[in-house]
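Every protein chain but one is kept in place in this view of the complex.
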């Protein structure tokens, strides 16, 4: 199939067919990662700029490796000590990068919508690497890729997402993508962080852990961001773990082949016990490997949209 | 023409012919940036070290991209957490980089003359990426390149440079280069920042904005570095903007085809209004694109001096 989008901004606006195209393309790139020489020349002579206004080593490295394996050149641009600190607007910074012939701008930003704004004002391809609490589409895609690979399908899967749903871009990208492909999504966590308003998105909202995971095919745990968790809404780490931490004993009441997923970095002993994270149901490290393939696929596909002038602005 | 210099340190010591050689070479490299594959193999196997003792994301990225497009390898070396912090001298740091077979050292330093010092003690090629208030030769060259491209010539052009001239390396490199190519330079700004002593360099010094820009073919605005402006010499942001900020209404009294230039990052509403910066006379983003071509040309030309033993030290 042909790809028409200049940018990858969110899963909300992608069709099921587009999502499947990314997943299928990533499957081919995953095989590249297992070869002796892990590079393909697809983006030779192209420049990818990692514009990380909010820091994230692991996502930055995943995109940097994806670009390198497509033979692109990579520039890392972090907000510290940059012009953004000198009062330059995001638009001016991005327009400057475009003027340097940056073909791709991968942006992480604390403000929801920042990637969409850039995509509108730039001819460069824009990839959203996480914007505020809005979306993190490549994380959503790699999660769905992993589920499909392990379970053989997405349609009809029961997926429970557990944690701070309210502020999670990972959760939102999962919800949009999974529902488009026909999975049933259950959200679970403390009521302050998992309000019933999510039912309007088509999800089941359950505040009792046992009930939420009993029939799940996949349990996708979110990281508890205790370094920036809102004090008034969060019950405290110990209480969270008591109520929602995943332990071996709690897994006794779940399907024996339920997958344990986590976008990382994990807090061992908080949202998940070490023996569960390292256990045989856990696919946490495979998610990391798959993320590389998804990011290669994303860069590759939006690059193929070039020349498609209707989509280019 | 053949190039004989090992280093690019300033415009003061270049001849008009040498400046034209850089401009002509840059014109060819600019075309490379518009190709589908933006790389040429000219510096394959060479190493460019960006030694940024004073931070500058945008200039560093421009040099990094220039090196990548010439197929060189790039190492970024910033002063933070480096040996310079541990009390190592600049000479020892640079001698170490030379011992690692660094072919090019691109240096930004707060001390005027630091690049010249390195050029004397090193066999590696040295490029000045800005030294104190002294020179920023690639910025001067890209400004002149842009004027020549837009106006078809430099000779006889009336160029007004506006702002904090006293402490500006950009202004000095512009003055040297423009005058060598036969342009007439007017300097304008508050008297404390634009003293009459600049007349000794052959410039016209005017403290009234209206008079300074009335006949200008080019208005080159300097960034007001309000984060480090000397308190006692600077009139205050609001007063500066009132007296010297470029607005649409102030442009009414200028030549209709006068170019608006700025080395970036711009302070919208301070030295220039947003609608002027984004207006049709503004070539600010083209300067960024041209900077890449100038830096490719600089690296390419000084590399061609290799084997020229007389020039090599």
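To keep things simple, chains are lettered A and B as they appear, and every chain counts its residues starting from 1.
Just so it is clear, contacts are C-beta pairs under 8 Å (C-beta built on N, C-alpha and C of every residue); 3 or more make two chains touch, one makes a residue touch a chain.
Predicted model, so just to flag it, every value in this text is computed and none were measured.
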(message) Of the residues B:40, B:75, B:201 or B:243, I need the one that contacts the missing chain.
(response) B:75
(message) Please identify which residue in B:45, B:152 or B:256 touches the non-displayed chain.
(response) B:45
(message) Out of B:88, B:149 or B:278, which residue would touch the omitted chain in the full complex?
(response) B:88
(message) Even though one chain is hidden, which residues of chain A still touch it in the full complex?
(response) 33-39, 55, 57-58, 61-62, 64-65, 68-69, 227, 264-268, 285-286, 288-289, 292
(request) Over the whole complex, note the residues of chain B touching the chain we left out. (result) 44-47, 49, 73, 75, 77, 81-83, 86-89, 92-93, 95-101
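Note that in this section only the chains that are shown with their structure count from here on.
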(request) Using mean C-alpha positions as chain centres, tell me how far chain A is from chain B in Å, no decimals. (result) 40
